[in-house]
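In this view, the complex is presented without one of its protein chains, the others remaining in place.
On to chain A.
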Amino acid sequence: MSQPFMFEKPVGMRDRLPGYFQAKDAIRRSTAGEMEKWGYLTIETPTLEYYETVGSASAILDQQLFKLLDQQGDTLVLRPDMTAPIARVAASSLQDQAFPLRLSYHTNLFRAQQREGGRPAEFEQVGVELIGDGTTSADGEVIALMAAALEGTGLKDFRIAAGHIGFVNALLVDVLGNDERADELRRFLYEKNYVGYRYHVKQLPLSTIDKNRLLGLLKLRGGESVLEEASALSSHPQAKKAVEDLKQLFDVLRAYGVSELVTLDLNLVMHMSYYTGIVFEGYGNNLGVPLSSGGRYDELLQKFDRPAQATGFGIRLDLLAEALQPSEEFPEPSCIVFSKERRAEAIAEAVKRRKNGERVVLQDLQGVESMDQLSEAYTDLYYYIGKKKEADTHE
């Protein structure tokens, strides 16, 4: 490889300049503030984790992990998600605290990109984990919280799709008999390849009724009424339970007043393999990819030796900022330019203004490269220049 240019950054890494940073910061404060209002406690976990523990539990594809070795030769990863680290904390540092735990985070995650290197490999996510509560009230709470957090940022016309991994699994195993055959079809769903799914179903040695049950899965999206169709497709106890879960979920969402935002999509299959129950994604109207996602993962915590049911979600702050297209203009500070003779006076003035909550830049005239650019950068300029202590001039 040739030497990188001095200004180059590793693939997928980005600088965030002040305009973008402030816009993103405002969104972070708004979303994280909503999570605080719901009683979630913010935590931080290390950027580096062991590959063998958190890395393998995180279910992010191996080739997307940034790996490195520490001095002892152990493999480390830059954290690719927050669900696994929080599960680790819940099972270790917080093991004396009774469930349910309500934890939130806002932090940077790292996922190496394979294609189109310009995509971010480091991005900020805000989210919550509700650990130790298996009720549909908990499922509803996190979806309603996600809706409230998105709405609080001023995002318009967003929608949420909800599905249930338990239903897909139960239907496939119910019709096909074993998990191996179910896996083949699950892969088509995961790849969003409905054409391939249909062709695969058509060549299976099954009765027409069973084939139609499998094909029927693709049509299960829309309002609550699809739950009727869903329960007709499988009498498997887990499928029944999934339909019942979703019915109750809608009761919860109605009580929160957010059921209108949510559509059902029973073939929603997520890229994270640890999901076990209700899953969901959030979409913004002018963005091509989902900006948030989450779901129930009842089997992850037992990997850390504290079995518990859990659910949660994460919002991609970079994508949300893109969907919001916020103005990058924020109230700018004022600027006091002084010459050496009146420095003490200028500093006293700045201290006074800052105490009043104003944002003030203090600049020695001798350090200014271009007076023209300085007066363009600040609309409020105050001069403390010259020997005489006359009234300050304001331009």
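Please note the rule applied: contacts are C-beta pairs under 8 Å (C-beta built on N, C-alpha and C of every residue); 3 or more make two chains touch, one makes a residue touch a chain; residues count from 1.
Methods note: contacts and distances are computed from a predicted model.
K.L.:
Which choice in "Electron transfer flavoprotein subunit alpha/FixB family protein", "Cytochrome bd-I ubiquinol oxidase subunit 2 apoprotein", "ATP phosphoribosyltransferase" or "Lipid II isoglutaminyl synthase (glutamine-hydrolyzing) subunit MurT" gives the name that UniProt lists for the one chain left out?
P.N.:
Result for the unshown chain: "ATP phosphoribosyltransferase".
K.L.:
Who touches the missing chain here, A:P4, A:G288, A:P331 or A:G357?
P.N.:
A:G288
K.L.:
Check the options A:K192, A:K247, A:K340 or A:R354 and report the residue that touches the missing chain.
P.N.:
Answer from the full complex: A:K192 touches the omitted chain.
K.L.:
Have a look at A:R29, A:R159 or A:K240 and name the one touching the chain we're not showing.
P.N.:
Checking each option in A:R29, A:R159 or A:K240, the one touching the absent chain turns out to be A:R159.
K.L.:
List the residues of chain A that touch the chain left out of this view.
P.N.:
Contacting residues on chain A, toward the hidden partner: 115, 157, 159, 161, 192-196, 199, 221-222, 263, 265, 281, 283-290.
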